[in-house]
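Only one protein chain is missing; all other protein chains are in place.
Lettered A, B and C in written order, each chain numbered from 1.
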């Protein structure tokens, strides 16, 4: 599988073969994004940054990381489909917006939120 | 922008021009996925499924939906980059695994978790 | 156990007998609040409001609801302890603030965020 469109096609087919669209209200799908994001977060629970570095080279841990990220991505694609927009276009547009919100000159090396950037 | 690879390239450039990789530990990035997922969830707060249907046709609401989904996707890409895997391959592999966990015959029209499917 | 102070005492003893304070950085505890909150959210996944009404009378489901709420509360208490504030006082103060932000006259019967209340 070499592109997002192919993944989408396979994902929608997976959903439709199981007749699952009936459960996929926009509200339910969005809740599922948060649920899966938290399963990803759980993989970091009690770990230091150093332990995370070590863990990411552990095959079982990598597998878990990949699967949880995959679940979040798939729900995002289902949300976008249900809401009727293209996820990739949305991300490209948001990245352009972020480039404006975080001008290199102000944001370089700073972890501040854009609302705080101009304060210095 | 017509593919995920182009988005990734633009995103990593955005990060590097601002010298932000120093903040992007795997643990921090994964927390950011959850934070953005919850901002998406907040868009559904107090809304019924019917109100969500109406809202998704409201331009300002659609814009907000798109931006929050975009933020989640961008953090997923940063997580995958930091952990050293390909997000699209991870999703394709997970979808295949889900096809095994949820055989059409058992899962058709059912919202049950795979661990409960065989109980009936 | 008839008060929050008794629960706190038992909880801190539980933690200390296991020598777990070493893992309980403020950042880790706060992440755990989100992780447990999402386990609670998972109990609502794919359920309609009507199905939730029915489920809350199912003993196993009630038990699960209670346990997930309990986990969130216990992490909140640990966060407050680590940060050095009283959770109950914090909540009483925030409720007072909410009373100001949402005056009865404006907020009656409205699900709007306080930032939108005055617009009408």
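As a convention for this text, a contact is a pair of C-beta atoms (placed from the backbone, for glycine too) under 8 Å apart; a residue touches a chain by one contact, two chains touch by 3 or more.
Here the structure is a predicted model, which means the values were calculated and not measured.
S.K.: Identify the residue among B:31, B:52, B:87 or B:107 that touches the chain left out of the display.
M.R.: B:31
S.K.: I need the residue numbers on chain A that touch the omitted chain, in ascending order.
M.R.: Within chain A, the residues that touch the unshown chain are 31, 34, 38, 46, 111.
S.K.: Since one chain isn't shown, list which residues of chain B touch it in the complete complex.
M.R.: Residues of chain B in touch with the missing chain: 23, 28, 31-32, 34-35, 37-39, 41-42, 44-46.
S.K.: Using the touch rule from the top, list residues of chain C that touch the missing partner.
M.R.: 1-4, 7, 10-11, 14, 17-20, 22-23, 25-27, 30-31, 33-34, 36-38, 40-41, 43-44, 47-49, 52-53, 56, 62, 65-67, 69-74, 76, 79-80, 83-85, 87-95, 97-99, 102, 104, 107-111
We adopt the following convention: only the chains that are shown with their structure count from here on.
S.K.: I'd like the Å distance between the centres of chain B and chain C, where a centre is the mean of that chain's Cα atoms.
M.R.: The separation of the two C-alpha centroids amounts to 25 Å.
S.K.: On chain C, where are the residues touching two or more other chains?
M.R.: Residues 31, 34, 38, 46 of chain C touch two or more partner chains.
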